[in-house]
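Each remark here refers to the structure printed beneath this line.
Every protein chain but one is kept in place in this view of the complex.
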Amino acid sequence: MNGTDMRNEKELKKVYSRTSTFRKDMVAGFCPGCMHGTVFKLIGEVLEELGVVDRTACVFGVGCCGLAMEYITYDNTTSPHGRACAVATGIKRTNENMLVYTYQGDGDLAAIGLAETMSAANRGENFTVIFVNNGIYGMTGGQMAPTTLVGMKASTAPGGRDPKEHGYPMHMCEILNQLTAPYYLERCSCNTPQNVIKTRNAIRKAFQNQLDGKGFSMVEIVTTCPTNWGMSELDALEFLEDKMFAEFPLGVVRDRSAEKPDDQAEKSDDREVE
Amino acid sequence: MERNMMIAGSGGQGVMMMGKLLAEAVCSSTDLNVTFFPSYGAEQRGGTANCYVVISDEAIGAPLGDEMDEMVVMNDLSLDKFLQKLVSGGTLFINSTIVKAPEDRDDITVIEVPATQMALELGSPKVLNIIMLGVYIGYTGALDEQLMLQGILQKLAGKPKLIPLNEKAFARGLEIGKACRQSSETR
Partner (left out) sequence: MSEKRVFMKGCEAIAEAAVRSGCRFFAGYPITPQNEIPEYFARRLPEVGGHFVQGESELASVNMVYGAASTGTRAMTSSSSCGISLKSEGVSFCASARIPMVYCNISRGGPGIGSIQPSQQDYAQATRASGNGGFRMMVFAPGDVQEAVDMTYAAFDYAQRDRNPVLILGDGVLGTIMEPVVLPPMRSEEEVRRLKDELRDWALVGHDPKKEERAFILPGGWSTKRQEQTCINNAALYDSWVKDVQVETIGLEDAEVVVTGYGISGRIARSAVNKLRAEGARVGYIRPKTVSPFPYETFEKLDYSRVKAILDVEMSIPALMKLDVELAVKDRTRIETCLHAGGEIMSSREVEAAIRALLQGGRTE
């Protein structure tokens, strides 16, 4: 090796590496085409960026998300089905300097855990909810969820979701937006590189809100479940973009931090008029 | 020796406060064991209210029961309901302004006190329970009257304006209680 080569090697900058929040000796057991792995990677990267890995606690809901519990390197526990927001309330209230987030699917958050989710949001609990919505129960084998689309088949709705019998999909960001306390609600996805970046930014914003003591933030991530949708990975992506996004439009539903500068601007405008 | 007593009336008559004052004063000024057990109707307002106080120099078993040595009754409904709990030889204190003495129990002593009327004469229907407490202490001597008065005054520490009225009510009750005791002894 000559000197020039040495110098070139030194100039190589490491721009990307696997997050240290995943164990090196283990692989997550998610199905091909599932987006859970991507979301956990984004969470891990943001925690590293914020420098809070050593004071983070993750509360897993019940379902496929729990496949990551062996896999992440930082503190975590599993709550009873639906109770993640209650467990997180107990952790955060007694340990205010920690970063606490729940990771929940749609059945967990919007069916069995609806009361815990709504009440924690209504109290403005200062933790973060990562809500992964794929419109179906995954781990238990494709049963109908509160977010299952009209007409979409599920093992407990073999003829497809019929509004007359099952009602309509629930829009959790919009439902929580009826409450006064929540600080930040955004719906994202991980179907394209751009959307992955948007999701990453949303998670970062939600965590930063918590560190700043702003209260309740939820990032909903609309994802696929090729296995239980009974589709190939690519067909599932197409279904996500055509059908799921139509029902669950992406974007910011509420951002109190964005409201404030406007209010202030208005006030200062008033002053100028005076 | 164990003393089982019950106070019964309707919500708002100060039934619970009377029992609590007595039991608290026993706790703070003697070495005796004492229990206070309240029993409310399901209604938040205006229902029946009754409580049990047990005073004993030994460990107290049941804090409530069906064999009362003494009973203070403030309204008719409670008399109908609870009189059977008063043991033979027991003492019944009634608010005779509104409660009629029972006719079918010649095995008990009845102390009739026009307590509501007396309270109104003193200026407030609210001291009904303090008058009855005075009568009870004056008649039974369950607790030294000075210690009982201290207990009442302690409760009123935050409301000094109410002290003269309550002192007067307690004194009036004591007087009647003692007089009844004397006449029952001379009889």
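Quick notes
Which chain is which? They are A and B, in the order written, and residues in each are numbered from 1.
As a working rule, a residue touches a chain if its C-beta (ideal position, glycine included) is under 8 Å from a C-beta of that chain, and two chains touch if they have at least 3 such contacts.
Keep in mind that what you see is a predicted model, and the values were worked out from it rather than measured.
Note on the undisplayed chain: of the listed residues A:65, A:87, A:111 or A:172, the one touching it is A:87.
Of the options A:79, A:104 or A:148, the residue whose C-beta touches the omitted chain is A:79. Counting over the whole complex, subunit A has residues 20-21, 53-57, 59, 66-67, 69-70, 72-80, 83, 86-95, 98, 115-116, 118-119, 123 touching the chain that is not drawn. Across the interface with the omitted chain, subunit B contributes residues 20, 23-24, 27-31, 33-38, 42, 58-67.
Heads up, the rule we're going with is that only the chains that are shown with their structure count from here on.
Centres computed as Cα averages put subunit A at a distance of 64 Å from subunit B.
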